[in-house]
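With one protein chain removed, the remaining protein chains of the complex are shown where they sit.
First chain written, first letter: the chains are A and B, and each begins at residue 1.
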Amino acid sequence: MSETGRYMYAISRGIDPTALDATRGLDDGKLAVVEHRGLSAVVSDVDLAEFGEDGLRRNLEDLGWLERVARGHDTVVQAVAQLGPAAPLRLATICLDDDAVRARLDEWYDGLTAALDRVEGRREWSVKAFAPVRAAAERPAATTASGAGAAYLQRKRTETLDRQQAEQQALELAESVHARLSSRSVASRRLQPQDPKLSGFEGTMTLNGAYLVGVEEEAEFAAVAEALAAEHPEARLVIHGPWPPYSFATLEQT
Amino acid sequence: MIDEPRRLPQRLETDPESVERDLFKLVLTVIELIRQLMEKQALRRVDEGDLTDEQVEGLGLGLMHLEQAMDELKSRYGLTTADLNIDLGPLGSLLSE
Partner (left out) sequence: MTQEVAERRTEPGGQISLVDLLDRLLGTGVVLAGDVVISLSGVDLVQVRLHALITTVRAEMVGMVGTGRAGEGER
């Protein structure tokens, strides 16, 4: 017995449902638009064995599953964002049926309206900064001279202090970059730094910044970001965008 | 206010051929961690100022030999310290270097 639920991708308003016909949801599901009080929830059917409580608990630990679902979710969000303001929902927001979807829209009405107002005409930019990659410390030639042990400890102490100072400087630089970029955007957030093994970037990430920028201000924002990147090459700033406003539309941020 | 990030266990997917190398990497990681913690602790003890010059010299020589031994082991398998590093979440990275 395979039960299905309604997977919710994003909320929008004033969109033409037929414009989504060319886009498929997860597991190649057909997209539907559930309307309520002027809000439009974009949904599709998913199997509850996969997306119910037990299934989710298992699958959320699996990077392969996460990748497939995240990509599928993003495909729909990007399609919706082409049609109107889009408030993307978190991964795996499931309702049992369309009545439940409408009930959620009711419950979240104020927050969703505020979110849509906030993101309308605006897109998200991502700027990341990194601590400088430090060259491995010099190893003096091995020696059995007297005092070599004490000298070793002294060297380690100096290396530790140098490293701590470099870390401090890198963190302060990240703060100041974030402050500059925040002043150039409607809203900003600092996201969790990413593990180098997952991000593919070398070294410690000191800033994982998300910035909400109006479409007309994008050129200016990008110019400021690129100027900062040129000013601080050691921070290896990485600038991406524009993206749908993922970090600014979820209800927790209202 | 910030939720705990979702932690994905790291899977050491081994096959009979690469078992030796993967397990070795894990063992080296743990040894490297202990070695770094020993160094931190040694520096703390030296800073406390209650060790004789001989004790300080002995500590330093021992740690220096440990570092050389680790360098040798890592190079034998073509591993850098970065290869051994693991993120512990709130505790930061496993290895500080």
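Going forward, contacts are C-beta pairs under 8 Å (C-beta built on N, C-alpha and C of every residue); 3 or more make two chains touch, one makes a residue touch a chain.
Bear in mind the structure is a predicted one, so any value in this text is a computation, not a measurement.
Participant: Which of these touches the unseen chain: A:Lys30, A:Arg58, A:Arg71 or A:Arg139?
Facilitator: Checking the options A:Lys30, A:Arg58, A:Arg71 or A:Arg139, the one contacting the hidden chain is A:Arg71.
Participant: At which residues does chain B meet the chain that is not included here?
Facilitator: 2-16, 19, 22-23, 26, 29-30, 33-34, 37, 40-41, 44-45, 48, 50-52, 55, 86-89, 91, 94
Participant: Touching the hidden chain in the full complex, which residues of chain A are there? Just list them.
Facilitator: Here the touching residues of chain A are 66-67, 70-71, 73-74, 88, 90-91, 126, 191-192, 194-195, 197-200, 208, 210, 215-216, 218-219, 222-223, 239-243, 246-247, 250, 252.
Criterion: only the chains that are shown with their structure count from here on.
Participant: Averaging over Cα atoms per chain, report the distance between chain A and chain B in Å.
Facilitator: Here chain A and chain B have centroids separated by 31 Å.
Participant: Residues of chain A touching chain B in their complex?
Facilitator: Its residues touching chain B are 60-61, 63, 136, 139, 142, 146-153, 156-157, 160, 163, 192, 195-197, 204.
Participant: Touching residues of chain B toward chain A in the complex: what are they?
Facilitator: 2, 5-6, 8-9, 39-40, 42-43, 46, 53, 56-64, 67-68, 71, 81-82, 87, 93, 96-97
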